[in-house]
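With one protein chain withheld, the remaining protein chains of the complex are depicted in position.
Going by the order they are written in, the chains are A, B and C; count residues from 1 in each one.
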Amino acid sequence: MKALVYHGPGSKSWEDVPDPEIQDPTDVVVRVETTTTCGTDLHILHGDVPAVTDGRILGHEAVGRVTAIGDAVRGFAVGDRVLVPAITKCGRCEYCSRGMPSHCQTVGGIGWIFGHLIDGTQAELVRVPYADTSLYRLPDGIRDEQAIFLADSLPTGYEVGVLAGNVRPGSTVAVVGAGAVGLAAVLTTGLWGASQVIAVDTNKFRLEKALEFGATDTVEVGPGSVDDVRALTDGAGVDVAIEAVGYPETLRTACAMVRPGGTVANVGVHGVPVELPMQDMWIQNLVLTMGLVDTVSIPTLLKMVASGRIPAEKMGTHSFTFGQMDEAYDVFANAADNQALKVIITPN
Amino acid sequence: MKALVYHGPGSKSWEDVPDPEIQDPTDVVVRVETTTTCGTDLHILHGDVPAVTDGRILGHEAVGRVTAIGDAVRGFAVGDRVLVPAITKCGRCEYCSRGMPSHCQTVGGIGWIFGHLIDGTQAELVRVPYADTSLYRLPDGIRDEQAIFLADSLPTGYEVGVLAGNVRPGSTVAVVGAGAVGLAAVLTTGLWGASQVIAVDTNKFRLEKALEFGATDTVEVGPGSVDDVRALTDGAGVDVAIEAVGYPETLRTACAMVRPGGTVANVGVHGVPVELPMQDMWIQNLVLTMGLVDTVSIPTLLKMVASGRIPAEKMGTHSFTFGQMDEAYDVFANAADNQALKVIITPN
Amino acid sequence: MKALVYHGPGSKSWEDVPDPEIQDPTDVVVRVETTTTCGTDLHILHGDVPAVTDGRILGHEAVGRVTAIGDAVRGFAVGDRVLVPAITKCGRCEYCSRGMPSHCQTVGGIGWIFGHLIDGTQAELVRVPYADTSLYRLPDGIRDEQAIFLADSLPTGYEVGVLAGNVRPGSTVAVVGAGAVGLAAVLTTGLWGASQVIAVDTNKFRLEKALEFGATDTVEVGPGSVDDVRALTDGAGVDVAIEAVGYPETLRTACAMVRPGGTVANVGVHGVPVELPMQDMWIQNLVLTMGLVDTVSIPTLLKMVASGRIPAEKMGTHSFTFGQMDEAYDVFANAADNQALKVIITPN
Partner (left out) sequence: MKALVYHGPGSKSWEDVPDPEIQDPTDVVVRVETTTTCGTDLHILHGDVPAVTDGRILGHEAVGRVTAIGDAVRGFAVGDRVLVPAITKCGRCEYCSRGMPSHCQTVGGIGWIFGHLIDGTQAELVRVPYADTSLYRLPDGIRDEQAIFLADSLPTGYEVGVLAGNVRPGSTVAVVGAGAVGLAAVLTTGLWGASQVIAVDTNKFRLEKALEFGATDTVEVGPGSVDDVRALTDGAGVDVAIEAVGYPETLRTACAMVRPGGTVANVGVHGVPVELPMQDMWIQNLVLTMGLVDTVSIPTLLKMVASGRIPAEKMGTHSFTFGQMDEAYDVFANAADNQALKVIITPN
């Protein structure tokens, strides 16, 4: 088959590789019908994730059909249309039992293994371990271009942003960073009845998208961003600030926007330490949360996409074929300039 | 009457001042029968709390009897024995309604006003505003030297440490810093069924006290503290780390001891920014909490003290009279050297 | 002033009575600008509530303006526009401290005292005890005919139905009984992201209203109601059934509609015992909740009405003046026949 293979920092190629096969009785093989790219793929290409080594097939998001199943697989059959989520889970370790498969001890100490510790989904075929506990069957009513964003972006914005942030009916929410994941938080925060959702970004296209996705207000980043957010909330600050960038400055901005008793939900992936003004923060009764997605919210999100309450397809702004994998990466790597959120990549 | 009056950084005196009187119909006046000192009083004397000005009577913890009541007071009568807690609450603002009177908007934007924004409890008499919603009646079975620590230390360790840290049956807990507030956390963590409570400190006396207060293990601070804590938890790290010191290094130590999915509950009062290794922490699914005590757990703690489950009196290691106020402060200011936790100060 | 006075079962009159005055320093007097009637008022007139005696002014819902304040009132001033909710709360007893003023021990052992234990709101003026902790100030943007339903119906449907029922994003919900309170549950269940809301009633007008208020499906009551609800949920039954009638049969119907692990939230006022099939229910891991409204959700509901997310004014189907009090009661007593939900009663 063909697959996108990593060859060290800065180097990847869409090339011939052997077809994956069933290795364990709990495996299935899936023919990929839709995949996409993620910010993490870019980090890998920059050489920031040393666990990814030469020869690894990239990608951790897919929609496809089962082509082979192991002897112990009971929940899926050949031909089933499935969502392959970013997180693989054994369903029985202590972390999986607690609903936190992001740290599944069985599959690798961490639940994110596709395109990281094993071959990934930017390929014609992908082997999925622990299939019974990891895959999700897709209802007919949900199209590929809706489902694909439930593999990672939407549950990340929802779980690590909205749920961890403890959004409740009437909450005021600021989302700092309106890229794909920040917009996923905007798109799903309404499920919990937020009364106000303020998108904060430097990019006008993204702020327009935020309004389209359900934000009630926007703030352009600048020296007065925090004051602007406070002004929109009667001077109080927001109940919940969702950080979806991953820089020291944006996390501090998020912390500064929150009212006493509020929550800062960090979604961003950080590369360096962050200095926090604890001398001011300690007395504010704040909660700061952070983490990798568990993807356990996928069943809820599937219902919401099926009922039309979450227009997941709006996340996909550009489409490519497998043969255009390089173009897909280029557009996504310069998402803001290209007015891109997420890309959709299909066989033809 | 006599009272301990602040006269600017480094200066205080036990001197004659006018008796307090009822100013608002919701006030009462309390004759102080027991008071104590707090780390915050030391911060004030160091000049770290500019809101406290020359002439202010210090102290925010007391047990006493009501000597006068305003026209609108319905819950208390002259002669009632009461606990005056560190936090004053109106009972009706948005924060009080949410159970977070630490930020009561009515009494001062912050619930801590005694010995801060109004005259305090290190005095023969103290005026208590919003008495109906702020005071707690004391049952006969609870002695002064038990009750006094429910004014601040015990609820701080319990609410900001144990409750915010989300201790649950079976949890493993580390308490970094075994001073009065850290030990209050040790003393109350058993209420939630922790399976392991590890006290971490530099001082042997405090570590011995920790074992006496319910800790299961102790770790002396050193370059290997984090490894020691991990070793005590099968390499996993603790579910909850309670930081009860207030320095950058101790907060980072607490963060390093926690397993994926755990909580770091910061109880310490910080004076400078703290740099956190977010590049390592973001993926650990951690929660970091912080805040000022609300004192809303006092009814629960009173029950537990009354039933003998919390031996609150163990917090008091040294006793003084009002006339020995300076000695009381000196001993408390050098608590570790004096094998002191909290002091008890009474009229005679 | 004029007021609607109860004179024993079946007897009431709009007559002259003395103006109410400040009795306690925590009282205010409110000039009523809008009031309404409630099913409880009908129960009283039927003689079902013996605590209500001859001479009592009826009513427990009002919007109006403050005309006098007691010496201890700090949160309100003469001229303030306020909502007088069904529940009066001291703000300091154990129940109020736990957010359950429905059982405030101070105001009467129960928080519902207007038109019950003290004179009520169907009058030109009403005395409001514990004003600081009981009244809500109304923002300018909320009109009387929106606010009036926040005094009782909307918080009842929301708190006793939606919140107690633990509706969560993706939940399937059945509301058994689409009268005013059942429809209040329909109107507010969307705040928590329910994926399906099935209204169940005998009355076509009410079922139509339910769809207009946000229901996704309707089921006409009949021998097959339970099967119909199951059919709408892939055979599983709903996650949450809200009972808003108060009869044994309707409560059993609600219990029969719920899937394993679900919740039955009883909102109906019951007059007789109810036999439940515990031999079938015990193994279904069900939760059955019940209770009187606390009205503590009013701040959240006010935000949602102000932001347009809850069109509260749709609850009011008929308008009357104070002089037409009898007609208002007649229409409301035969609400289904009159295609009425709630009535709006104003001075002119």
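As a convention for this text, a contact is a pair of C-beta atoms (placed from the backbone, for glycine too) under 8 Å apart; a residue touches a chain by one contact, two chains touch by 3 or more.
Quick caveat, the model's predicted, so the values are computed rather than measured.
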For the chain that is not shown, enumerate the shown chains it touches in the whole assembly.
-> A, B, C
In the full complex, which of A:8, A:47, A:99 or A:141 touches the chain missing from this view?
-> A:99
Would you mind spotting which of B:67, B:97, B:279 or B:300 touches the chain that isn't drawn?
-> B:300
From the list C:288, C:306 or C:333, which touches the chain that is not on show?
-> C:288
In the full complex, which of C:47, C:224, C:260 or C:323 touches the chain missing from this view?
-> C:260
Residues of chain C in contact with the chain not shown = 95, 98, 100, 102-103, 110, 164, 246, 248, 251, 260-261, 266, 268-279, 281-292
Note that chain B touches the absent chain at residues 169-170, 190-193, 195-196, 216, 299-300, 303-304, 307, 309
Contacts of chain A with the missing chain: which residues?
-> 24-26, 70-72, 74-75, 90-92, 94, 96-97, 99, 106, 132-133, 296, 299
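Here is the rule we go by: only the chains that are shown with their structure count from here on.
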Just how far, in Å, is the C-alpha centre of chain B from the one of chain A?
-> 41
Any chance you could list the residues of chain A touching two or more other chains?
-> none
